[in-house]
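Every protein chain except one is present and positioned as in the full complex.
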Amino acid sequence: MTAGDPPLLAVEQVTKRFRGLTAVAEVSFTVPGGAIVALVGPNGAGKTTLFNMISGVFRPTVGAIRLDGRDLVGLDPARVCRLGVGRTFQLVRPFPALTVLDNVLIGGLVHGDGVAAARARAWHELDRLGLAGLAARLAASLTLPERKLLELARALATGPRLLLLDEVLAGLRPTEVDQLVAVLRGLNQALGITILMVEHVMRAVMALSDRVVVLDHGVKIADGAPATVVADPRVIESYLGVEEP
Amino acid sequence: MPFEVILNIAASGGLTGLVYGLAALGLSVIFGVSRVVNFAHGEVMVAGMFGAVLLADGLGADPLVAVPIVGLALFGTGWLMHRGLVRELIGAPEHRQFLALVGVAMVVMNGLLMAFGPDARGVRVPYAFDAYEIGPLLLDKVRVIAGGAAILVAAGLFAFFRLTALGTAVRACADNQLGARVVGLPVERLYALTFGLGCAVAGIAGCLMTLIVDVHPQLAPDYTLAGFTIVIIGGLGSATGALAGGVLIGLAEALAGIVLMPSMKSMVSFAVLILVLVVRPHGLFGRPAR
Partner (left out) sequence: MMAAPDPARRGRLLFGGFALVLAVWPLGIDDAYLVSVAITMLWFAAVGQAWNLMMGFAGQLSLGHTLYVGLGAYTAAALYVHFGIGPWIGVWAAVAVAAAAGAVIGGLGFRFGVRGVYFALLTIAFAEFTRIGFDHLDWLGGSAGFFLPLDHDGALPWADLRGPPLLFYYLLLAYTLGLFLLCRAVIARPLGYRWRAVREDQEAAAASGINVFRTKLAAAVMSAALTAPAGVIQAFYYNNLFPDQAFAMHRSIEMILAPIVGGIGTLFGPILGAVVLTPLGEALTLGLEALAIDLPGLKQTVYGVLLVVIVLRLPSGVWPPLARRLGLGDAATRTPDR
């Protein structure tokens, strides 16, 4: 990336307070277009809160969030999605009583070109993620890994430029992690989708990400290349809890 | 209209409101603990009213004497209702709970209709026309007794939840169901107990209500709605809110009866309900839930 390139996503001095409790404090970082950036930190560090602010669920108390230079603050989740931000949820939330195909089709409706086009898009994403064989099944009947893929497919069908993945690898077996890591790398390289992921599986973080941003108690404590960040004493401290009783 | 008259109407409205508030308290307790919305609450209350009428007709019992008997009977009914039906609905989608209890309400109300017929029946106590004179106020004795008893029962319920081990266990269950299970509380039985208590309180409020009005089965849906209105104004799950909401609705309806036509008074409570739902969905006294 050259210095003059505006980042795809810029989080600028964002703070979120809930009734006096500060969940995220003056956090700034950028995600360059085409990159994979991981957001890590211990539980309660404010990662999901940050995701919810980027995707429009919460409004930051202070600060700006820009997508391609455009401020997202104050837009509702639907608008943010239409501007090209797709997301998955920490606790997977497919539409349980709908079929796999319809789940993804609904994501594809964002483009506003009708059901048939959305259905074609849905098949395309199901093929890409290897879910086509499950198309007629109800989402509620899927296994956890399948549901995670389904949610990813639904997000992809919205045609995102930026994909927010909230612990998409959590709860998966090592082989399943490897498969999904390969899928994500493929999406990033083949389609140029920028990814910001909250992740605890450090093996995957190291393998996938170009940059790692570390949050602890709502504050950014590190931001850099994966190898540099994991060697940072402050990061080690926050993860191992040296100061905790 | 002279000020004293308005004051008198307001006072008797407030006293009646205490009884409404007690019934709503039962609804609130059930919701607060098990998150079940008892759509049959007014029906249970009217069942309590018929209980008081039966005891008065059969044994010449005063509604106050009927209170413990009806309370106990409806506690048992509520307990059984929970075991047989409500238990299966805990954690089910909201609309399923609601619709099942709508069904229960239909059964109870029409059961009462079949048992007692559509006509109004009342309890005649010897002190029906007595009144207390306090300054400019002339208060019906029946209303004072009903309102006072409602406060006593509410205080008893409050003491149960605050002071007894069992009550504390129920509150723990309400705060954190999983935590209560983990520490080994019999959550299912506590839910049944709560549902029983809620029904008992509704039945007791029904007994007290017979001091003030005659009973017929068609009152039930109105009482259910009044209960919801009060509880939503007071905040679902808030005990003091239920009593305060009851008094507020009692006052508002009584005063609306003066300003508008008496038959228009419940319009006021529906208007208040709409307003509260829209502006403060967790009620005037409640905290946001979940």
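Lettered A and B in written order, each chain numbered from 1.
Convention: a contact is a pair of C-beta atoms (placed from the backbone, for glycine too) under 8 Å apart; a residue touches a chain by one contact, two chains touch by 3 or more.
Computed from a predicted model, the values in this text were never measured in an experiment.
*Asks:* Just name the one of B:102, B:128, B:152 or B:259 that touches the chain not displayed here.
*Replies:* For the chain that is not drawn, the touching residue is B:102.
*Asks:* Using the touch definition from the top, which of B:7, B:225 or B:258 touches the missing chain?
*Replies:* Of all options in B:7, B:225 or B:258, contact with the hidden chain holds for B:225.
*Asks:* List the residues of chain B that touch the chain left out of this view.
*Replies:* Considering the whole complex, chain B reaches the absent chain at 37, 85, 88-89, 94-96, 98-100, 102-107, 109-114, 118, 217, 221, 225, 228-229, 232, 261, 263-264, 266-267, 270-271, 273-274, 277-279, 281.
*Asks:* To test your reading of the contact rule: which positions on chain A touch the chain that is missing from view?
*Replies:* Interface residues of chain A facing the absent chain: 55-57, 76-78, 81-82, 86-87, 89, 93-99, 101-102, 105-107, 109-110, 112, 114-115, 118-119, 123, 135-136, 154-155, 158.
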